[in-house]
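Up next, subunit A:
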Amino acid sequence: MQDIIVPVTDANSETALIAWFVEDGANVDRGQLIATAETSKSVIEIVAECGGFLLHEVPEGADVSIDSVIGRVFDDAAALEDHRRDRAPVMEPPSTNGDSAVRATRSAVELANAHGIELASLNGDGLLTSRDVEAALADSKHSQPAELPDPLVVDDGRRRLLVIGAGLGATQVIDILGHHDDVTAVAIVDDETTCWGDEVAGVPVVGGRDRIAELLDRGVVDAAVISISTSVQVRASMRAFCDQLDLPLANAIDPTARIATGVEMGLGNVLCAFCHLGVGAVVGHNNFLSAYNSFDHHSILGSDISTGPGCMTSGLVTIGDRARFGTGIFVEPKVHVGQDALIASGSVLLGDVPDGHVVKMKAGTTIMSPRRQ
Partner candidate 1 sequence: MIHARVLGDALRECLSEDPRVVIMGEDIADPYGGAFKVTKGLSTEFPDRVRTTPISEAGITGTAAGLALSGYRPVVEVMFGDFLTLTFDQIVNHITKYPSMSAGQATCPVIVRTPMGGGRGYGPTHSQSLEKYFLGIPHLRVLAASTLQDPLEMFRTLLDEDDAALVIEHKLLYPRQHPEDLGALIVRRPIGESGFPTVRISAVPAGDCSLTIAAYGHTAVMVAQLVDRLAVEEEIFVELVVPTQISPLDWQPIEESVSTTGALLTVEEGTRGWSWGSEVAARIHHSCFSALRAPVEVLASASDIIPSARQLEDRMLVGVSDIEGAIRRSA
Partner candidate 2 sequence: MTYLVTISDAELFELAGADLRVDALARTAELRLLGSPAETVDERRYRQMFGIRRFEQTLLDLFDEGLLSGTTHCCIGQEADAVGVIEHLRPDDHVFSNHRCHGHYLARTGDARGLLAEIMGRADGVCAGVGGSQHLSTPGFTSNGVLGGTVANAAGIAMAAQLAHSDAISVVFVGDGALGEGIVYETLNLAGLWQLPLLVVCENNGWAQSTPQRDNLSGSIEDRFQAFGFPVRSVATTDVRVVADIAGQEVAATRGAGPRALVIETYRLCHHSKNDDNRPEEEVAARWEQEPLSVHEGRVGGPARSRIEQEVELAIAELVTEFREDGS
């Protein structure tokens, strides 16, 4: 056996970078170039001083000190293998990033361990992240028909309302209902399984829409309010679903709302704080009107409309079914906004919007930069 040592030719250098020219375990001839050691301006060539089988003691690219043993040459392959078995694991094992069955982020591993989820059981092509684990958690909740809570029980004669949608809209609706003595929210349904069993403002999420029929049969709810404001399509489809089940919709109107003389209003509408419906206004069913909306005299709203805060119309405006308004929109008198129109925040409507059209505002530029302390 012959040790291979980095020759000292460069007094200025303490270390050298090794590049192997012959594979680990290969047969080499005497005088053959087996590696280079880059020290300073020069690269030193290292040749085999005898023939035999080469063992790398340091990996490619290792930065080793001058004079250290970087490899050995053995007379036969068996001697090399013996040595390899005996020696301590000097070389770092190669990174097995791609080889192991599962790769996951640290927080994914922690989350999985906390919930007793087997990472290997998750589907995922690349790196598993905490999001993947959360999704799996949601699935597993769904698949286990865990004990779903029942609606709150009230027997004081108040109407018992079912809130549809457990998102932030539900908190608004429950807040509004809290200001009324004759109604109370007793249950929430939502098709998103991850929230089943949770509570929103003390009201339990009792399951998805599949559970509504059961609740009706048991006579534990009297009417429903749809709290979803982000999608007018979902609002519309949930209303149709309730109609099929003969579940009536109820209006949820904040006490600060001002409803003028002669207003006609359908059912299932949510009117948030400080809304104003002008004289003679007509409002259909199931609209979600956010805070500080004002629809002035003789305006006509269809059904399943959703608005952001601060939408103002002049008088005699008409708004079609399923129109969706952003935040802070002004509408001139007599303007007609068609069905399924989408109006971007900040728009000022001077003229009619046809059915199914989008109104975008030419956005003013908002510049964001870090604050100087």
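Throughout what follows, a contact is a pair of C-beta atoms (placed from the backbone, for glycine too) under 8 Å apart; a residue touches a chain by one contact, two chains touch by 3 or more; residues count from 1.
The set was built so that all candidates are chains of the complex that A comes from, given by their letters.
Predicted, not measured: the structure shown is a model, and the values here were computed from it.
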Of the listed candidates 1 or 2, the one touching subunit A in this complex
1
Which residues, counting only subunit A, touch candidate 1 once they are in their complex?
13, 17-21, 36, 38, 40-43, 60-61, 94-95, 97-98, 103-108, 126-127, 129-131, 365, 368-370
